[in-house]
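Everything on this sheet refers to the single structure shown next.
Apart from one protein chain that is not included, each protein chain of the complex appears where it belongs.
Chain IDs A, B and C follow the sequence of writing; residue 1 opens each chain.
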Amino acid sequence: MSATRYAYLGPEGTFTEVALRTLPEAATRELVPMVSVPAALDAVRNGEAAAALVPIENSVEGGITATLDELTSGAPLMIYREVLLSISFALLVRPGTQLSDIKTVTAHPAAQPQVRNWMGTHLPDALWESAASNADGARLVQEGRYDAAFAGEFAAAKYGLVPLFTEIHDAVNAQTRFVLVGRPARPAAPTGADKTSVVLWLGDDHPGALLELLQEFAVRGVNLMLIQSRPTGAGIGNYCFAVDAEGHISDRRVGEALMGLKRICPNVRFLGSYPRAGVAVEDVRALRPGTSDAEFVAAADWLARSQDGRA
Amino acid sequence: MSATRYAYLGPEGTFTEVALRTLPEAATRELVPMVSVPAALDAVRNGEAAAALVPIENSVEGGITATLDELTSGAPLMIYREVLLSISFALLVRPGTQLSDIKTVTAHPAAQPQVRNWMGTHLPDALWESAASNADGARLVQEGRYDAAFAGEFAAAKYGLVPLFTEIHDAVNAQTRFVLVGRPARPAAPTGADKTSVVLWLGDDHPGALLELLQEFAVRGVNLMLIQSRPTGAGIGNYCFAVDAEGHISDRRVGEALMGLKRICPNVRFLGSYPRAGVAVEDVRALRPGTSDAEFVAAADWLARSQDGRA
Amino acid sequence: MSATRYAYLGPEGTFTEVALRTLPEAATRELVPMVSVPAALDAVRNGEAAAALVPIENSVEGGITATLDELTSGAPLMIYREVLLSISFALLVRPGTQLSDIKTVTAHPAAQPQVRNWMGTHLPDALWESAASNADGARLVQEGRYDAAFAGEFAAAKYGLVPLFTEIHDAVNAQTRFVLVGRPARPAAPTGADKTSVVLWLGDDHPGALLELLQEFAVRGVNLMLIQSRPTGAGIGNYCFAVDAEGHISDRRVGEALMGLKRICPNVRFLGSYPRAGVAVEDVRALRPGTSDAEFVAAADWLARSQDGRA
Partner (left out) sequence: MSATRYAYLGPEGTFTEVALRTLPEAATRELVPMVSVPAALDAVRNGEAAAALVPIENSVEGGITATLDELTSGAPLMIYREVLLSISFALLVRPGTQLSDIKTVTAHPAAQPQVRNWMGTHLPDALWESAASNADGARLVQEGRYDAAFAGEFAAAKYGLVPLFTEIHDAVNAQTRFVLVGRPARPAAPTGADKTSVVLWLGDDHPGALLELLQEFAVRGVNLMLIQSRPTGAGIGNYCFAVDAEGHISDRRVGEALMGLKRICPNVRFLGSYPRAGVAVEDVRALRPGTSDAEFVAAADWLARSQDGRA
């Protein structure tokens, strides 16, 4: 029952649904749209869904704070997969609408920075109104409330609309990263192209605390991919850090770095180790010499021998 | 004319207006509410306003990304002042309304995480609807659209409402930090309790680039107060960093650190040096030995003598 | 047999012998003077002696390079004990000699920097001649070759001399550190006030290699007490480093640092973990938070739970 249900940030027809359907197992799951990221994650926490797909990072807006904050607090959850989706918009209209007919456009507010320049060129006089989601904007166009909606081209059919323009995106390489989140369990085995996510709280407010934290990674040759500060709720200037690092918790260098962080941070929350989307094993950056599992094992053997006077 | 106008994130009756009115010079300025942070900052850029007060950081939501992104791109602007405001909400109702009468409440979405627990206890069955601003929510209560609005207590009079409860805030120490932004000019003289804001772009994607950047500050004994990553727009995983550091650009240690960053970063944007709000000079953390201006001057003298063979 | 013999840098009557006799077990060993540090250590290597006491560091001359180089190359040896000895000289003469009679003085060359100022004051016109050892100098005075010898006061009786002056030492706190060296075996158990000695070879000549090496210690909170560079024999500018660190190889923080060094250095030679001379457990510097064995164990437990999804 719940094992067969995957929640996602709805409604139907959003980029999140498209991202979810790129996962092979989605074909055999019941996909349940939820009204918000907290709602989707709560469905996982309370067992109504086996997992939830939610956006976590976007090349235009940065970290999705609602998702980061939900993962950082409350009952622990873990990330098991990530999906990268190139984002481009279509301008959806009712059949027969011409560009010159368009006086009002709508979409989710997050879409606005991604289409602002395009609108300045093609629809300089149109009025923008925010919708609860891009899919909901399409629905409002269907109902005749607005003349056009920015949404994924895939949303056209569902709402009886047609795409007047496609491939609209102000920024090149506009992408959104989604994560599949579940209740804590053993991470999937390493693939050789993995990522580890963790949330780190700094201790007493001593200068250089962040530097020390980064050195725990650096000294073991663990590369960072993302660091996002998030307020802890303890007042202005109090932050924790959501960090994505290259590698898997079962890689020795990553494990030793995590233990080092656990010792110096008042709190560490492990958010999972999972395959990197869009990166083949052969494209992973080469390890710094001295940081492979084989070298960790050899050094541990040497230490054991030294402790016995046999090195 | 424009020198007498200060823009702010409106509408009237918001916390931003209250923050702006804490500045002495506000009494002699024309205060102009704007519909958005970009609108307020554009008013400064195009000369319609001498300065604009906008929120930049909030103890519940973190960095205000709209403000950070506006300062990071477009024509350069500089921060000249900061204002810290403790945030607590009042529940505003039409005169005569009882708690038990309240079926619907409204406020800006940013207010929701700050009153969620309070609502769970006092208004568990009330329906939440988002408003464009807290002040706008109050107006809608006045018009009878909703039964109650969360807003600053100061907004009650303007909309003919009364505060049924005050001092509502889920998080202790809930504060928002606002900055007064103007066109680039010479920063105010150092006060001894100053802050310097800067945006830093990392260079080629080599591991440890962020660590190197932090070391430029650390080796000169410059403490960091805030580091926020923001996407550069060049695709997922490409970030720049908005950093607040203790001290003033005219402090030698800060100047040397900034020059070091300028040399290793492909781009650095100086956002200003300004007095720290809420921190007296005597409460500033002691400098690390060897980082005072006097010590910088003495070392420069020694170097000059050494170059002459007179050390 | 060999288990009952301890070699030392002779001849009899030197400070090394005095240092050796401070060890309780010396009372039950046959103490064998050797002509040189290499000879003493070779006696250990080839089984003629169970251990050898040799000087390794001296507060006036620094590291004793003959000892460091012998420990760095050749068949491995390990340090099991250290002895600190305050060094002061007596001026030994034949009975009846007056200060004004002294025209020639002798001693080992290493004594010269420690008595130079004293001689300038008391014997400005006396001629200095070097002897093979301080004890040998005393013997030459006994034979009438020289008028006076600087040596340990304890050497007087053996050579039929008398101390004309005692407590001669130009530098205050003049001390020599000796180490008891044996063939590799399991180190003694940690006492809580321990020292670990190791020799580290840097890899390819990249700038910052020494810094990386020190960071392996620093990130685990392991304090360094001594770092001595020694040429590797591969040409000018090629050095290895003899390092003394606080703690015992069986302390987790030390073990992890040594493994880190083993991974990044082309060669590491463990020279032993042994009790610090002259330092009580209660005088050992407090550990940096997060570096105790208990914290290492707790972090390892947390990692194991995280790998199982149970953190």
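FYI, contacts are C-beta pairs under 8 Å (C-beta built on N, C-alpha and C of every residue); 3 or more make two chains touch, one makes a residue touch a chain.
Keep in mind the model is a prediction, meaning the values are calculated, not measured.
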Inset, instruction - For the chain that is not shown, enumerate the shown chains it touches in the whole assembly. - result: B, C
Inset, instruction - Would you mind spotting which of C:L99, C:M225, C:A280 or C:V297 touches the chain that isn't drawn? - result: C:M225
Legend entry - Candidates C:L127, C:A157, C:A234 or C:A280 - the one touching the absent chain: C:A234
Legend entry - Where the missing chain touches chain C, by residue: 57-63, 65, 84, 171-177, 207-208, 210-211, 214-215, 218, 221, 223-231, 233-239, 285, 288
Legend entry - Residues in chain B touching the chain absent from view: 76, 78, 184-187, 215-216, 219-220, 249-250, 255-256, 258-260, 262-264, 268, 270, 289-291, 295-296, 298-300, 302-303, 306-311
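Going forward, only the chains that are shown with their structure count from here on.
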Inset, instruction - Draw the chains as points, connect those that touch, then say whether the picture is a line, ring, star, complete or other. - result: line
Inset, instruction - Note the rotational component of the Cα superposition from chain A to chain C, reported as an angle of 0 to 180 degrees in steps of 5. - result: 180
Inset, instruction - Express in whole angstrom the distance between the two chain centres, defined as the mean CA positions of chain A and chain B. - result: 26
Legend entry - Geometric centre distance via CA averages, chain C-chain A, whole Å: 57
Legend entry - Whole-Å gap separating chain B and chain C, where each centre is the average of the chain's CA atoms: 59
Inset, instruction - Two or more other chains in contact with one residue: find those residues in chain A. - result: 215
